[in-house]
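The structure's right below; bear with me while I get my questions together.
Of the protein chains in this complex, one is absent; all others appear in place.
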Amino acid sequence: MTDFFQNSGLAVKLGGIILKNPVIACSGTFASGLEYNEFYNISILGAVTTKSMSLAPMQGNPPPRICETASGMLNSIGLQNEGIDYFLENELPRMVEAGAAIIVSIFGKDADEFTKIASKIKTYEKEILAVELNLSCPNVEKGGMAFCALPDEINRIVSLTRNILKTGIIAKLSSNFNNIPEAASKAAKGGADAVSIINTIAATAFDINTFKPRLGNITGGLSGPAIKPIALLKVYELAKENIIPVIGMGGIMNWEDAIEFIIAGACAIGIGTANFINPDCGRKIIDGINDYMRRRNINDINILRGIVFKNSGAII
Amino acid sequence: MTDFFQNSGLAVKLGGIILKNPVIACSGTFASGLEYNEFYNISILGAVTTKSMSLAPMQGNPPPRICETASGMLNSIGLQNEGIDYFLENELPRMVEAGAAIIVSIFGKDADEFTKIASKIKTYEKEILAVELNLSCPNVEKGGMAFCALPDEINRIVSLTRNILKTGIIAKLSSNFNNIPEAASKAAKGGADAVSIINTIAATAFDINTFKPRLGNITGGLSGPAIKPIALLKVYELAKENIIPVIGMGGIMNWEDAIEFIIAGACAIGIGTANFINPDCGRKIIDGINDYMRRRNINDINILRGIVFKNSGAII
Amino acid sequence: MKVQKGEIVAARKYSENLYKLEIFSPYICKNARPAQFVNVRCAGFESNDPLLRRPFCIYEIDKKFNVFSILFIVKGKGTAYMANLEKGEILDFVGPLGNGFNIPENKNKFLLLGGGIGVAPLCLIAQNLIENNKTVHFVAGFKDETFYVWERDLIKILRDYRIFSENGAFGEKGLPSEYIYNSLDTFKEYQFLVCGPLEMLKNIQSILRGRKINALALMEEKMACGIGTCMGCVLRIKNKNGDIQYKKICTDGPVFDLMEVCFD
Partner (left out) sequence: MKVQKGEIVAARKYSENLYKLEIFSPYICKNARPAQFVNVRCAGFESNDPLLRRPFCIYEIDKKFNVFSILFIVKGKGTAYMANLEKGEILDFVGPLGNGFNIPENKNKFLLLGGGIGVAPLCLIAQNLIENNKTVHFVAGFKDETFYVWERDLIKILRDYRIFSENGAFGEKGLPSEYIYNSLDTFKEYQFLVCGPLEMLKNIQSILRGRKINALALMEEKMACGIGTCMGCVLRIKNKNGDIQYKKICTDGPVFDLMEVCFD
């Protein structure tokens, strides 16, 4: 069902980035994809985004790091990773071997760190489809979400990496500030090909018996179906402005959700938390989109993008 | 179980407002309480907040106005109400008769409208515990959430009503801007006794078969358990600043959730969407808080307020 | 109205998608009137998804055994949950809700027209009308044979009925609205009462409007509370002066004057 011919109407373009289909595995929820390769062939995905890699290895936050909430989950992983060097030497080759279309997510505490990481990636850039700049992690003290409070910083980081790398550049933004369109404009001006929205939403939970936070880090990021309606509005609002291609994510569990983001204006969609619950959801979502298009005789997915604007343009 | 003696450790003080217990019915989810009086005696509640009343009657938004989402619901009611005059003449007397501790929620398109409504309430102020200024409705074009983008406007509206009314004044704020502490400071400076957070979160949903928005108004406000972790963080962050007493709300379904907001720093808590699902939840939540305190030998609920700060103070 | 936990005394599968639950509840059996509904919690222990209750009209009332029933079609997760319930399990519901149907004093003959699951509330209404010595003609239209077993319930209430299905697999092949259109003269003395999908209601409205015949209809809209407090379930009503007003289906209805309903 997912062979090339049937997928041919699924290709999408995000600035200079071309994907064979719009289904992307989200950063931090797919590791480097190799675990999922045991469930299905991850090369069928539009792209695989790695967990966010930092310059030096990061230990992450103290446990507990996970807390389930109603139709959602909090995480406070805190970007635990082995560092960009380890990744490039040990994991990237295996991803290439698995045939994945690779988006490397990177995280720096400041523009300088981003630049350094980008320079390291430079050597491998032919093997990489795009670099995603994680400007929105709610679980780290420095950098992360804070960048989104300072759109000019976003502009700077994007241009600096843009100057170094020939790969696609994606800026991942936070919904924790009410300024996505502004941040997206700055990213676009800096030379980004697309933006990813949304990262997890800052949130928390407490234990009424121990009076302790349920996360070692006190606060965490909310993801999963609970946030879908919020994410969808952010995607809709930004896509309508037509500033930059949007990769929509937040609570997508199945192909219906994926289509909902696309008709709301997303060029491509990211599946995050769903990978934990149904490790084969990537394949199922691609199949589902395919079937939906066939049933409706749609032979190019790009026709669906933002189709709701026609039915809702006037009012907002 | 809910007689006066057992409730006596439940009294809380919000600035000049004293409640016999911290359980408040949220605006817009309890009408004027009379329907719920058939399920239990609403006079046992700490307070009943009316739906938001405007100067002139409002028709509200076109249907559909409700859309269920994962562990949550979207609404785009748009403040349908019969206007403040109708309320004061017809509904208020019946609420008084039912023995409710009354918070009248009001909504104006600008400071002038708020002032006019406050002047009308003046005549009845002895029968009213407090007035809640709805500065955060996501479902109206003018006013509403927009005030929260302009904290100075909040200050002005609060002071104007403060000058007119001797009742308590509560400012209801939005979480759709990342500035609750600032907005709360302005409300405090204007003379508010407390703030209510959070109103619903702006969100949307689309139908993948018709390509239409699922709400007549396109966007709506997300409420219910889905948003609880987000609301809880907003309450925790604001309460820790110790600027003004906080009424916490967002996704509270049962007494455990109520306690969670109180230990996170809320002086009182609001139950909204839960009233739709379990119309007798108000009584059950009061009973549950009572039992919890008895089990733990806590004889004053104020001891619990913000108790998590001790276990989490250092890091944030 | 009350929040109740009633034991399911029977759970029956009528066909692939059609189920009936019978619930023990002296309170409902004593207080409920035709066209009233109950609002059912459709989630497991401490689960918040689905969050909202689902409204279902009361289908049958057995006063002798204090058992009432609901007949329902499986659509999404709420009804899927209900279809899984078994005898001995507990149903959490609020009711009876809505105004119900009050028999118009000045009418003696009634034409009840149901489309699909719209027949459910009409059955209790028919029963009630017959108990009040009214004449009832029952017309039902379906897509296919899903409701095949349901005819056994209907036949216990009355014999004067016609059943149509689009594919002819159940009853006569055809649309009930065509039948109505062709028989308007026969039924001009009848009070029409309609419940069914939107398309059908629109259709009937325009057929009847042409002939200046009145009708009542049971309406549906998404509900949050079911008790008139959320303002969610509104219907656009154009009253005699031509003013558009929002009416709440749960507490102002669910029965409305079909001619006043705005469908656009």
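When the chains are written out, they are named A, B and C in that same order, and each has its own residue count from 1.
As a working rule, a residue touches a chain if its C-beta (ideal position, glycine included) is under 8 Å from a C-beta of that chain, and two chains touch if they have at least 3 such contacts.
As the structure is a prediction and not an experimental result, all values here were calculated from the model.
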item	value
Residue of A:10, A:24, A:44 or A:67 in touch with the missing chain, whole complex considered	A:67
Hidden-chain contact residue, picked from the options A:10, A:77, A:92 or A:249	A:77
Which of B:31, B:70 or B:203 contacts the chain that the document leaves out	B:70
Missing-partner contacts on subunit A, residue numbers	28-31, 35-36, 38-39, 51, 59-60, 62-68, 70-73, 75, 77, 80, 224-226, 253, 273, 275-280
Those residues of subunit C which, in the complete complex, touch the missing chain	43-50, 76-77, 80-81, 84
Hidden partner chain, residues of subunit B it touches	70-71, 225
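Throughout what follows, only the chains that are shown with their structure count from here on.
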item	value
Minimal step count in the chain contact network, subunit A to subunit C	1
CA centroid of subunit A to CA centroid of subunit C, Å	46
Centroid spacing, where centroids are CA-atom means, of subunit B and subunit C in whole angstrom	36
Residues of subunit C engaged with two or more neighbouring chains	48-49
Per-residue overlap in subunit B, given as positions that touch at least 2 other chains	70-72, 224-226
